[in-house]
Every structure is written in C-alpha cells, then in structure tokens.
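Here is the structure we will look at, set down as structure tokens.
Not every chain of the complex is shown here; the ones you see sit where they belong.
All chains are identified by letter, namely A and B, in their written order; residue positions are counted from 1 within each chain.
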Amino acid sequence: MKKGILERLDAGEVVIGDGGYVIALERRGYVKAGHWTPEAAVEHPDAVKQIHREFLRAGADVIQTFTFYSSDDKLKLSGNVTDITAKQINEAACDIAREVANEGGALVAGGVSQTPVYRDSSSESEVKAIFKKQLDVFVKKNVDFLIVEYFEHVAEAEWAVQVLKTTGKPVAATLCISPEGDIDMVSPGDCAVRLVKAGAQIVGINCHLDPLTCVRTVKLMKEGLERARLKAHLMVQPLGFHTPECNHKGYLSLPEFPFALETRAMTRWDMQRYAREAYNVGIRYIGGCCGFEPYHIRALSEELAQERGFLPPASAQHEMWGKGLEMHTKPWVRARARREYWENLLLASGRPKCPSMATPQD
Amino acid sequence: MKKGILERLDAGEVVIGDGGYVIALERRGYVKAGHWTPEAAVEHPDAVKQIHREFLRAGADVIQTFTFYSSDDKLKLSGNVTDITAKQINEAACDIAREVANEGGALVAGGVSQTPVYRDSSSESEVKAIFKKQLDVFVKKNVDFLIVEYFEHVAEAEWAVQVLKTTGKPVAATLCISPEGDIDMVSPGDCAVRLVKAGAQIVGINCHLDPLTCVRTVKLMKEGLERARLKAHLMVQPLGFHTPECNHKGYLSLPEFPFALETRAMTRWDMQRYAREAYNVGIRYIGGCCGFEPYHIRALSEELAQERGFLPPASAQHEMWGKGLEMHTKPWVRARARREYWENLLLASGRPKCPSMATPQD
C-alpha cells in the first residue's frame, strides 16, 4: 500500500512532481498547439504512456492525468475530434496514469483548471458545476489526490477547492500568478491564506513564469500563512523556460510563445539550482510545468538525492555534474567533467542577431 | 512492396530522413552522455520504438537502426552493460526499426561510423574487418540500404563504402566535415568524387555543424562531382543546433557540448528555411542528426509538402505557420497566426548574462 501525498509531506519527505505534457507532446506530434486538447489519451495511448513513464523513471512521485482542457465545450471548439467525448478521454487518461504510476511507487493526481465561464459570467453555481463534472471521473477512477491548478483568480480557485474537498481526498492548489499577486491584485500571501481556509492542504504556484520567480512567489505565500498562523504544505511547478522580462501576465505575452521558445529552455544545471532554492525556501512538493522534459525532472531528483535518500532509475543513464565525460576521447571535453564547469558556464545562444530579452506583448 | 531508396531518388522524390537518437534519448533518460551506447534497444525497446514512431509520423521515409557505437569494444569501455553483447543490441535494433518502418512505408537503413582503430593504426584490414562485422547483422536482418556516416577522414569512409558495397545494397556516404574540407584538408568536392568512385550512390554531410553550413558543404560536393562529370544523389543530415562560431572541428568544441546546448536548438521555422535551402541546392535526401526532435522532422515534411504531394500523419496535430493560434482567446496571441510573424521573429534568449557566441575549445 502506497503512502498518500499528505503522509509523505507530513513525514518531511521531498515529493518530486512530473513535468508538463502539452508542450512536450506537441513536439512529439500528439498535441495541437493553441488548442492543447488531450485526445491523444484515446488516440495514441502508447505515446502518453511513454512520456508518463519517462517522468516516472526521472523520479516523479506523482503522475498527473493527461486531462488538460478536456471538457466537451473545449473539444467542440477545437474541432480536433468529433467521435470522442471528454469523458472518454478523461477515463482513458486516468487508466494510463494509473498503469504507469503502478510501475513505480507513484501517486495519481487528477487536476482541474480555470474555466472560461468564470471570466464570462462569474457564476459560482455554473463554475462549480463544471468542476463537479470533472471530479466525477476522478472519483470513479479513484485518483489518489486532486490538484487545483492554473488559476489566475484566487476567487475561482477557492470555489474549485471547495468542490474538490467534498470528496475527502487531499487537495493541492496552485495559482499561475506572479510575486505581484493574482490578476485582481490579491497578494500571494493573501491568496495562500484564502486557499488554505477554503480547505487546501497544499498550496503554491504553477506555470506562467520561470522557476526562481515562482519560488519567490511561494515564499511570499509562506510568509502570508505564517502571519495568519496557518499551516500548509508548499508546492511549486514552474515553467521550464527563462522569462526574466515577463510581467504578471506570464509567458503567453512573450513574442516567442508558443513556437519559438527553444532558446529559453532551461538546462539541467539551471534545474538543480531551482530545486535547491525551492528546498531552501521550505517547499517540499517540487515539480514542473510547460517546458519540463524528463531530464529536467531527473535533475531535480539528483539535486535532492541526498535529502530523498535515493536516485531515480533514469540516473543509471546519467552521472552527476557531467562526470560521464571523464572517458571522452577529446581532452577538452574531458575537462568538462566537473561541477564548477557546468555551474559557472554562461552558455552562448549561437544566434548573434537575436537579443537577450523581448518586449512582452499584451 | 516498398520502393527502394534509389528508385525513389531516381524518380525525383524528396526523401525525408529521421532525426538523431542519442541526444533525444539522453534527454528521455535512456542513453548516457559521453558514452552514447545504444543498449536501450535491448533494455527499453518501447522507448526506442516510440521515438522511431514519432519520426515516422513526422514524415520520415527512413528509419535508421539505433546502433550507434554498438561494438563490443565500445560497450566494454563504457561499462554500461555487462550481460548484453553488441550483436544482441544490433539485432534488437534492426527488429525494432523494421517493426516501426512497416507501420508506414519507411525503409530501414543500417549505418556504420568511423572507428577508433583508424586513428590509432590506420590499418586497412583491421578497419575493414570492423565494418564487415557490423555489416553481418545488417545483412542477416535484411535492412533496405546502408549508410556510411560520421566520418572525419574521407579515406576511412572510402574503405567503409568498399566493404558495404559487397552486399549489393545501395550505399549512402555522409561525412561530418565543414566547407573547408575533411580533417586532412581534402576539399568537399574531392571527397565527393572519391566516395562516388568507391561506390556510393548517395553522398553528403551529416552531424557536426548547423543545417545551412552543411548545405553549403554539400553544394561544394555537388560542384566537385559536376567538375568530375560524376553523378550521385545528394544527402544532408545536419545538427539541429546553431553553430555559427564552430570551425571544422564541429560542435564538440563548443563549451556547451553536450549538457547546455538548449539555447542553440533550432525552431521549426529555422527548419523550414533549411529544408528549402537544401531543396534549392538539389539535395533530395534531407534529414537530421543530433538535436532533431520529431517536430523538426515534421517541419521538413511540411516545408516540402507541395513537392512531396502529401503531409505527414503528425501534421494532423499542427497547422502551418502557426495557424492553429487563430482561435486563441488572447488577441495578441491570435496576431501570431501568420507566416510573416514567425519567419521574421528574432527570438530572445531570456538570458541577459549570456553571450551570443562562444569561443570554441580545442
């Protein structure tokens, strides 16, 4: 019997999350950018299973179901499938996630995200009904816990937490906001307090901004909880891209989104630094979102191997800090088999006509 | 019955190659960098099958067997496996490639690369014996054609061509050299002439340098053949990275190799430009090497869709030139749903402390 998410966190364990699916599967040929719907769970289950498995091998303790934007209205709008329902996709996604999770000791998490309805009508009953419908599948398929993620308005996230709490399953809630606060300018500290009061046991940040910025926002949430004398576990699942010039609207404003983000991709060394910073701030659920590939998750697992007590399976194919280069035939490549080299490298872009920063558009 | 590689090229068809395996599978967690041995063909066949399948869906007409560095001496040196022989790996790799190739109309190609023995002893008989041993598996498994690839010395590549020709199967030969010539300063034109005289029906360039540089080198090969009144098909399988500052020693000299190449990754738009340039030069076998992900191969297929007469399966999840963004909710993202936008974008690196070019080390 696996330990649950709260048991792990209560025991002080570091929980590694998985990476994002839509960007990675877009590049593999299974998701359409702009639409981002997950019909591949039904149409190409092997491809979804494979990437789940790669995250698992990289050390992920949680497999999130591949159910992003999987509601019938979204599917209809995108026009990508006509013969498959959201329910079919969601059920298939739960089954796939469970199959892979059971290959290791991972937990399955089902997630809900912000709704177009909230922005249009702000009707509490309508919004809650949507979450309830998604929840039904997660309950039927018995996921291990639930994640409220990718919310720009803390008010809507509170409603989601309230709905998901009814199941009795643990609920984590992550907003996609910046250190300045949510889109209504509620501060990160206040957001955290409201989410915990709504019933979330785990709170934090996901998507929209780069790792160190997201860690900074979670730190502000933590301070808010401390001021309010509340307790909750902390979680972070940031972008795998550098976004230094982004404002609170996040990386959708970058001119490179979504088809030219290559140069912004983080290295494994960037990821180790992120994992350490997150750990030092007190975050114990550390994962990734859009832009995270399996080797990024492995880097988190490796940075925190001592704290966790073990290396992930995929580290059999990776030595820390480039040590695998020691046997290289070129002496100048061998010279790179050390930590200081990779930690201090200021990598060149190879694009002399391109700048370092863009002007966000919005 | 599939048409062979020469039938296709003779008929004027554009043949799309697959992408590189070792870098992509390193990031997925199945190959150890620095060692680059392909034991995953035996240990994780599903992972190898999956990436083959992604290239196939992206439009690849050729699946290369995942047999890079698969010789017993290399395996022993790396120490990654003790209970599997090179023969086992090579046979498994052939079977996997065949299985996936048959899911579409793709051909299977077996490849041989330069040997350490050549550099150490330059013994013709020893070097040829190594090629012969690798060839035995390809013959047994009945690959469709053979590729001599990743040679820095045209002299050694000639020997490889001579050995492979004995099978009667078509032979392609690609060197990893720059427009300046091979490592012994034999010009690209002379290299091409020698390879064709040795028996290659297809000649060109692979790896080491970025696409436009490799296309330039193939153009020099073509001109050499014309001067010598020889005929051969042209092929190119370059890096998927920008390497503007690299000299003829290639990207191993870059300080970022192999663990910090992220910023240099080409976009799909870079790839379309490459495909067009290659086509314009007269190259008809157009593929990729290290750094190519499935969506890069798809970009080649899409750029040349009109010439080929069809789009690849994975284009069901991709609209040309960002058109899939037309339905995006944010107006500034919708404004990106057009060709001029992506063709002219000078993407920012998001790394203000990093330069554009490195100083090659060697």
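In the analysis below, a residue touches a chain if its C-beta (ideal position, glycine included) is under 8 Å from a C-beta of that chain, and two chains touch if they have at least 3 such contacts.
All values derive from a computational prediction rather than experimental measurement.
Here 2 copies of the chain are placed, and the complete complex recorded in this file has 4 of them.
By definition in this document, only the chains that are shown with their structure count from here on.
Note on chain placement: the centre of chain A and the centre of chain B lie 33 Å apart, centres being C-alpha means. Interface residues of chain A facing chain B in the complex, by the touch rule stated above, are 26-35, 46-47, 50, 53-54, 57-58, 77-78, 116, 210, 241-245, 252-269, 293-295, 298, 313-314, 317-319, 322, 324-330, 332-333, 335-337, 342, 345-358, 361-362.
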